[in-house]
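Report on one structure; see the data block that follows.
A single protein chain has been omitted from the complex, and every remaining protein chain is retained in its original position.
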Amino acid sequence: MAKKLYKGNEAVAEAAIQAGCRYFFGYPITPQNEIPEYMARRMPKVGGTFLQAESEVAAINMVYGAGGSGARVMTSSSSPGVSLKQEGISYIAGAEVPCVIVNMVRGGPGLGSIQPAQSDYFQATKGGGHGDYHLVVYAPGGIQEAVDLTMKAFDTADLYRMPVMILGDGMIGQMMEPAEIPEDYQPIVTDKSWATTGGGRRVINSLYIQPDELERVNLRLQKKYALIKEKETMYDEYLTEDAELIFAAYGTTARICQSAINMLRADGVKAGLIRPITLWPFPDAPFAAAAARDGVKKFLTVEMSCGQMIEDVKLSVGGRKEVAFYGRTGGMIPMPRDVYHYALSVMR
Amino acid sequence: MAVVFKKTSMLTDVPLHYCPGCTHGIIHRLVAESIEELGAADKAIGVAPVGCAVFAYNYFNCDMQEAAHGRAPAVATGIKRVNRDCVVFTYQGDGDLASIGTAEIVHAAARGENITVIFVNNGIYGMTGGQMAPTTLPGQVTTTSPYGRDTSHCGYPIGISELLSTLKAPSFIERVSVHDVKNVVNAKRAIKEAFRRQIDGKGFSLVEVLSTCPTNWGMNPLDALKWLEANMIPYYPLGNYKDRDKEAASK
Partner (left out) sequence: MKQELIIAGFGGQGVLLMGKLLAYAGMNEGKEVSWLPSYGPEMRGGTANCSVIVSDEPVAAPIVQEASAVIVMNRPSLDTFEKNVVPGGLLLVNSSLIDVKATRDDIRVYYVPVNDIAAQVGNPRTANIVMLGAFVALTGIVTPEEVLTALRHTFGPAKEHLMPVNEKALAAGAAAVAP
């Protein structure tokens, strides 16, 4: 199949459909509107359902109902809307309902801006709602990867019976790149006898009023999370073998760091990049391994935030090497030249 | 020996946790019997609320989902869109439906979502210990309106049946009570009709059931039934508020 030029938001939407998603509930918010718009056009043609909900709150609860009924279901939003969804996400995690949630992050806090940001990292990876739970969080660095991870997200959600998040940003949503969306994708088939489809006595629920019972549930969830950490952690490395300076960045920011690394290498500075693809589970092993190498002098975390992922980088590095930070916020994008200059100052 | 009365198979054998004299038990039975009598037992999916009926998923003998506070109509929407041939209902109290869940109920009704909503209105938050509800009567004492509901401070009760009946899409909206046998029989008729509308694909149906809370009203069960009749019914008149079948027939 030939590559086509896709806008990120539309690529994510079509990838979801090719992965068997037939239900989409959402609410308009910039910069992800192309997703609900695409679904509104496309779902009726594949026998699926698109419904514009009255709010993000309602949308995520529709996802709960549909996911609890065994359907492959998705919702998408951007930061302020994802804040509204947190209640439902906590319930979905607690009730162990599979679904996919897309967050094309914009600047915050509050109404913030509509420009790209990465300031929802804490919310996405540390449990934005209440309770001891996690989402698997995928952070695509380009449109092809957004396609691949969206399709994988539905499998991961079904496999582990849990909500999975695609954490993009306004740039991923709005930019166009060539990508290939397979039309012969075979979704994994899991046992969904737990789903409410009528005629049974099944209960989708997150209420365990007896503390010992809830503790047992939480410990079981933790076992699941441990298994996910072991099996599903993903990352990419760029020129790290001989690197003295290791960048840590994800999503579009990692691409900007690659440009900066190319500039640094041209100047003889040995720089490389570790790019987490799953933000949860966080890939601490490659950071720990790099921190243990004598040749590695420093780490530099670059984010479109005031410094969120850096906390996980520091935990992984374990105090063995210095971890510096460069960030832009509010919808400002770090430019390769600025990152390059900052990296030079760090290495001086 | 002839069987003259049998518990509906749509209720489980789990003992109800409701307080003595509470009318939730009656309403559960009416809902369960209606579903069974309509032959929908093997395709029923219920959504439990947050509030006194939070454990309803233990009592209704069918597939159930437990929703977040106020969100049951949205959850039911998701269920119904996937299971179009199933009979999907929510069972919600006044705090759940008329306070925190107003957006969800209004929009489910406005869409004509083909679900049935059982709205239990007893004018108070029962589970959390007797706080003021959106349906608490003017002057009524609760733990958060200890001097009586002051309408100059927190406004007037919401008539959900009146409000939703202004919408075009709903098929059937009726307010009933369960304070005596005659009204219980009438409530059963309305609830069954509401489910029938869903089965016939007519769209959104809601039955508002006036109910008692002897514990938090501070009364014995009998006095609570009398109080309902004397105080709630004048404020919340019983009767049908919307019937699109009748509207169509009269045209």
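Which chain is which? They are A and B, in the order written, and residues in each are numbered from 1.
The rule is simple: a residue touches a chain if its C-beta (ideal position, glycine included) is under 8 Å from a C-beta of that chain, and two chains touch if they have at least 3 such contacts.
Note that the structure is predicted; figures quoted are calculated from it, not measured.
> Mind giving the shown chains that are in contact with the missing chain?
Missing chain, whole complex, touching shown chains: A.
> Which is it among A:81, A:98, A:140 or A:170 that touches the chain not included here?
Of all options in A:81, A:98, A:140 or A:170, contact with the hidden chain holds for A:170.
> Of A:55, A:86, A:190 or A:259, which one is in contact with the hidden chain?
A:259
> In the full complex, which residues of chain A touch the absent chain?
On the chain A side, contact with the omitted chain comes from 3, 5, 30-31, 114-115, 170-171, 174-178, 252, 255-256, 258-259, 262, 333, 335-337.
The rule is simple: only the chains that are shown with their structure count from here on.
> Approximately how many whole Å separate the CA-defined centres of chain A and chain B?
40
> What residues on chain B touch chain A, complex-wise?
12, 42-45, 47, 54-55, 57, 61-68, 71, 74-83, 85-87, 103-104, 106-107
> In the complex of these two chains, what residues of chain A are touching chain B?
Going by the criterion above, the answer is residues 23, 25, 49, 51, 53-55, 57-59, 61-71, 73, 87-88, 91, 95, 196-207.
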